[in-house]
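Right, one structure below, let's go through it.
A single protein chain has been omitted; all remaining protein chains appear in their positions.
The block that comes next holds chain A.
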Amino acid sequence: MFSLADPRYSNPILSELQIKPEDQIISIRENANADSNFIITHLIKQFLYEKHKLCLVTFHSNVAHYQSVGKKLGYDLLSAKKNNEVIIIDPINAMVEDVGKESGYLREDKDSLLKSLYLDIKKHLNTLLGNGDHQANLIIDDLSHLVDLGVDVCQMINFTTYCLNLTNNDKISVVLNNHVGNKIDEIVSNNLQYIANVHIEVSALKTGASLDVTGSFTVEKDSRKRVFHYKAYDRGIKTFHPGESIYHLYK
C-alpha cells in the first residue's frame, strides 16, 4: 500500500525517477544551456518527506533560492535546518570572505581545500546520522564549480571517489550534480555515469528554445534508459514522453 501524499507517486518528476533507498549514488549531468536545478529541488522534497537527514553543499545557487523554490514545492528548508534535519554547507556565501585573500575556498593549495571540504561533509553526515536509525543524504550542487576554483582533473576524481566511498555506510547516499562545460567536467561526469546507480542527464532541446517544452532529461537505471521531455511551471514540472507534449499542454 502507498499513501497518496507520497511525492514518489503524486509528483510527476519523482514518479518518473523512482529513487529508492538502495540507490545510493545518483549522478546528474547538466548539459550546456540546461538547468538541472529542478531535479535537485525535487529530490530534496522526497528526502524530507521520507524523514531523511540532508547535507546540502551549495556552490551554484544560494540558500534563498532553494528556500523560495522549496516553498513552492511544498517544503520549508530553513525550518528543517532549524530542526537539525538539514545542514547546509554554503560555499557561494562563504567565498565572499575569501575573495582577494587567497584563503578558504580560494586558497592556493587545492588539495587542502578539497580535504577540508570532505572532512566538513563527513563530520556533518556523522552528526546527522547520530545514533538514530535514519538515512542521510549528501547533495552537491554542483561539483563543476570546483573546476572554476582551479582544481585539476586528478584532484576532482580523487574528491568524487572520497565522496562516493561515503556510501560504504548503507545509511548514506550521495547526489552529485555536475555541469558539463569543458574537458574536465566531461571526464568527471563520464566516470560518475559509470559508477552511479541512477544517472540523470538534463539537456536543452537540440532544436533550440521552445515555449511548449523546456528541455529533455534521460533517466538511466538498471541499464534501462528512458527519455522524457519536461515543461517548467511556476509551481512544478510537467513531464511527458517525446512527442506527447501536445496532449499534456492542451488537456
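Criterion: contacts are C-beta pairs under 8 Å (C-beta built on N, C-alpha and C of every residue); 3 or more make two chains touch, one makes a residue touch a chain; residues count from 1.
Here is the rule we use: contacts and distances are computed from a predicted model.
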Which of "Coiled-coil domain-containing protein 22", "Elongator complex protein 4", "type I protein arginine methyltransferase" or "Tubulin epsilon chain" matches, in UniProt, the chain that is not displayed: "Elongator complex protein 4"
Contact residue for the chain not shown (choose from A:209, A:227 or A:246): A:209
Omitted-chain contact residue, chosen from A:56, A:88 or A:237: A:237
Of A:11, A:24 or A:37, the residue in touch with the unshown chain: A:37
Absent-chain contact - pick from A:62, A:126 or A:190: A:62
Touching residues (missing chain, whole complex) on chain A: 32-33, 35, 37-38, 41, 62, 64-65, 68-69, 72-73, 91-93, 95-96, 99-100, 102, 106-108, 144-145, 147-150, 179, 181-183, 208-211, 214, 232-237
